[in-house]
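Take a look at the following structure, please.
All protein chains of the complex are present and in place, except for one that has been dropped.
Going in written order, the chains are labelled A, B and C, and every chain counts its residues from 1.
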Amino acid sequence: MSEQAKHAEDEHHIVGPKVYVICLFGLLVGTGLTVWASFVELGPWNPVIALAIATAKATLVVLFFMHVKYSSKLTKLTVFAGIFTFLILVSMTLSDYISRAWGSW
Amino acid sequence: MDHISPVIWQFLVKWMTNFALLPPEASKLAPQMDALYFFILLVSLIGLTVVVLLVTSFSILYNKKRHPVAEQIEGSTLLEATWTIIPLGLFLVMFVWGALIYFRVFTPPANAMNIYVVGKQWMWKVEHPGGQHEINALHIPTGKPIQLTLISQDVFHSFSIPAFRVKREAIPGRYTTVWFEATVPGTYHLFCTQYCGTNHSQMIGDIVVLTPEDYRKWLASSTSGASLAQNGERLFASLSCAACHNTRPDARGPSLASVYGARLPLATGGTVIADDAYLREAILNPSQHVTQGYAPIMPTYQGQISEEGVIALVEYIKNLNSDYRIQQTLNTTDMLPESEGRTPGAQAPAVKGPVSKGTVKP
Amino acid sequence: MSTNTIVSLPDQSTARIPKTNYITKENGLLSWLLTSDHKRIAILYLISLSFFFFIGGALAGLIRLELLTPQTDLMATDTYNKVFTMHGVIMVFFFLVPSVPATLGNFLLPMMIGAKDLALPKINLLSWYLYMAGGILALYTMMTGGVDTGWTFTTPLSTHYVNTNVLTTGLAVFVAGFSSIFTGLNFIVTIHKMRAPGMTWFRLPLFVWAHYAASILMVLATPVVAIAIVLVALERTIGIGVFDPAKGGDPLLFQHLFWFYSHPAVYIMILPGMGVISEVISTFSRKRVFGYTAVAFSSVAIAVFGFFVWAHHMFIMGISNYTVLVFSLLTMLVAVPSAIKIFNWTFTLYKGSITFETPMLYAFGFLGLFTIGGMTGVFLGTAGTDIHLTETYFIVAHFHFVMVGGMLMAFLAGLHFWWPKMTGRMYPEKVSQLAAVVTFIGFNLTFFPQFILGTLGMPRRYASYPPEFQVLNVFSTAGATILGVGYLLPVLYLVWSLKYGAIAGNNPWQATGLEWQTQSPPLTENFAVMPVMDHEAYDYEWLENQQQEQRREQEVTSAG
Partner (left out) sequence: MPDSPVIAHGADEVTDNAHEEHPSYLRHHFESTEQQADATGFAMWLFLLTEVMFFGGLFTAYLIYRNWYYPAFVAGSHQLNVIWGTTNTVVLILSSFTMAMGVWCAETRRKQGLVFCLILTFVLGLGFLGIKTVEYSEKIEKHHVPGLHYSLKSFLDPDSDAAAKAAGDKPLALDMARHTEVYFSLYFLMTGMHALHMIIGIGILGFMIFRARAGAYTSGHVTFVENFGLYWHFVDIIWIYLFALLYLISRHQ
């Protein structure tokens, strides 16, 4: 670990109310947006939009409420590892279900 | 050798004379599978020998007495690369070879004769297209590819024939298939290899491989009077399927003639090939498999037909290549006199297999 | 013998076990049950694990006895089914998964990195209590009628078709799973945050690397089996239908979720064992492990690839053929790091100065048996041969070679290796060497015939079998008897050594790890003075200089 990163890790960053309020605002707007979007006919894009907004909201929470933006590389790596393993579980399992329909060769 | 206990001695003699590494090779596939098996075995033995030789020789050469002071060696990228790349290469060869065999086992040839197998706790029920039923036994001829369509009516079972080197899980709720072509007449083991409850170890049976001639004799002697498709026809009639699935212009359901193997357009978009699995699903979960131009009005038969019943229906639909029989079922409310009028001898065409369409043609 | 051993013990006439150590610090049962000392918790684990091991072993003995004859004459089939199920459940969840990490790992990991304790000592104790709660629940299940689903809890058998105690067993596994999660979590935090000054990642002993890799798997994979068990329990009690084909569920989904844990679980079991072998082989050949970095990274590679291969347990179960291809290929890739390790260990011996104390004998046993176990895994990872070999005794033999031949050998190697550190006393060398040899012979006699049984097609989990398989089964049962003796011997002489063993001194093996640089048994907080790591791992020259310095100091003080 480089000196700089070490320094960043030691320094305890305090996130102020201003960031939290902006973040809260963003989350509320996101909630409104996702409800509105679900009532609009977008065909196959409906679930995509819903998940995209949910992910954007989750990102806000993770980065600011959970301070990951100001945290050490290790914390960032941990978050990444969680997402990565989750995606392995979902995608590799789904790969079976999706390709079952392809029938036998 | 008197000093060895006679029991142990007999035991050893028995073992040495009966020793075998693999079961008999009784299918076309078995030699191919065994070739791969021996290839991997050879690689493993070489690998093991290398490790054992190295460990032994290092132990002798560099034991403390001979070599009191160790020389520190960091490692060697070249050596490490060698034993990364060589095993990787060998493993990839095995992967490709194994995948090819896997392809072969689960890709039945077009001319395969289809036999249905239903697994239940704790027996195998076999339904031949000619209407022969068997329990815990399967009679097949040599020299003809046989496709098994398996399903379980309760838990997972696994249909394993070691002599043929094939094994396939029978799953509740879904058809699976496997095929083989027997080469040597004889009686072989049939095992259920997926643990399925109390009497798992008694869910065994015999695979009887007969010469084509003996097989014909067996077929004739063990018929039950009606072919599987005829059973299906009765069921088709008694469930009033033809009320919708007919050729009248106002028919509420699609005609089922020649539907098997066809590419059907679905109401949800896309197409599907009407194979056994599709036919089964369309009977049990119809609303998910509505073909284009028809309303999703078909009721589900989930829980109303046994797996054998579904098999009979599937077999019936598979063999429909004209609407004539369906019209017949429409006109008759009861059993069909034609089918009862058949003699066992008339069953013979069934031997040709279900793909020879027209079995149920008058 | 003098030239053929590296053991250097203090003068037995004057040597004493240090008065203050983690064992003598406090007395009374309560001081053990409420301890937060990682070493005491490790001892608690060691005792309880051994208990469960011998229960599992006794069940294995019953299985082998029943299989002596083709008929079901010793017990009825449903009894047999319960016996092998409980054998599997107890051995997998209550012995193999926690074995090395919870005992040796718990005891040594903080010492190896120069820490006073694990990062979360109370959570560590909680892990043990969860483990015991799960274990007692499993025993309770066994007493009150047992369970006969097989340790894999395959649906719909476990949800709809058996009427034995699936729920309590499931709960036992669930609880034990959390014990495992907390252990893994504790290890990761400790390794990241508690290393002594100077202890960089590439100065860590390979034992620590292996535990790090295994801990990642424990933390990320175990929750998935937990949720799978919750789903089975709900399916069984109120019939929610997620795995029930009659309600539209897919029974294969359970297997996906189950094997997502249970395949990585075999790496949870074997990786810590590999860590032990690295330490042992290095110490008894007086050499730094050949290609330290490769061995360290291969542990991590096994952990990462371990997540991508679970569906190779389902090749013939009706998963998509395309998925079979992908998983078969990935399985081949995960085999490579294991091969790297085997060769690196072998070449550690090259130009070393090898001695053959008991831990080394077990390590040699591990090398041979794990090579066989690994190679037979390739037979099963190859999609073609898997069709014939899966669900037969071949697979039973394969995983017993890996788990018993690999893991248990490593566990015994480690137990003997660190016994002097844990207790302050040596085990008797001769009899333990004998036990190692007996174990090796017994093991091969037990499990090698099962490979042949498997290729001949004998299915697993059969209470009765066709008579032609009897001869090989008799061999196997005979071997199991020898194996049983091989496992009982260590219990006897290790207990004996607690009172009569030679005083070991700090570093009987002349090993380099930090754990050997403190007294044995260690102090409660491990080190009198917090260590500073100023050399690489396995640096035997550093050790020699250190010892020379100490000798000089002693001479000075005795002269003064």
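Following the convention adopted for this analysis, a residue touches a chain if its C-beta (ideal position, glycine included) is under 8 Å from a C-beta of that chain, and two chains touch if they have at least 3 such contacts.
Source: prediction; values computed, not measured.
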item: For the chain not depicted, the shown chains it touches; value: A, B, C
item: Residue, one of C:L253, C:V300, C:L434 or C:I482, that touches the chain absent here; value: C:L253
item: Among B:M94, B:M298 or B:I317, residue touching the chain not depicted; value: B:M298
item: Hidden partner interface residues of chain B, rising order; value: 284-288, 296-300, 302
item: Missing-partner contacts on chain C, residue numbers; value: 115-121, 123, 181, 185-186, 188-190, 192-195, 197-200, 219-224, 226-228, 230-231, 234, 237-242, 247-250, 253, 256-257, 260, 525, 530, 532, 534
item: Absent-chain interface as seen on chain A, which is shown; value: 1, 6, 9-10, 12, 14-17, 20-21, 23-24, 27-28, 31, 34-35, 38-42, 46-47, 50-51, 53-54, 57-58, 61-62, 64-66, 74-75, 78-79, 81-83, 85-86, 89-90, 93-94, 97
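One rule holds in what follows: only the chains that are shown with their structure count from here on.
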item: Approximate Å spacing (C-alpha centroids) for the pair chain A, chain C; value: 36
item: Computed distance of Cα centres, chain C from chain B, in Å; value: 38
item: For chain A paired with chain B, centre-to-centre distance based on mean C-alpha positions, whole Å; value: 45
item: For chain B, residues contacting two or more additional chains; value: 103, 106
item: Contacts with 2+ other chains: residues of chain A; value: 104-105
item: Touching residues on chain B, where the partner in the complex is chain C; value: 11, 14-15, 18, 20-23, 33, 36-37, 40-41, 43-44, 47-48, 51-52, 54-55, 58-59, 62-65, 67-76, 79-80, 83-84, 87-88, 91-92, 94-95, 97-103, 105-106, 121, 154-156, 158, 160, 162-163, 165-169, 171-174, 176, 189, 191-202, 204, 285, 302-303
item: Residues on chain C engaged by chain A in the complex (per definition of touch); value: 192, 216, 220, 224, 250, 252-253, 256, 260, 307-308, 310-311, 319-323, 326
item: Complex interface listing, chain A residues touching chain C; value: 74, 81-82, 85, 88-89, 92-93, 95-100, 102, 104-105
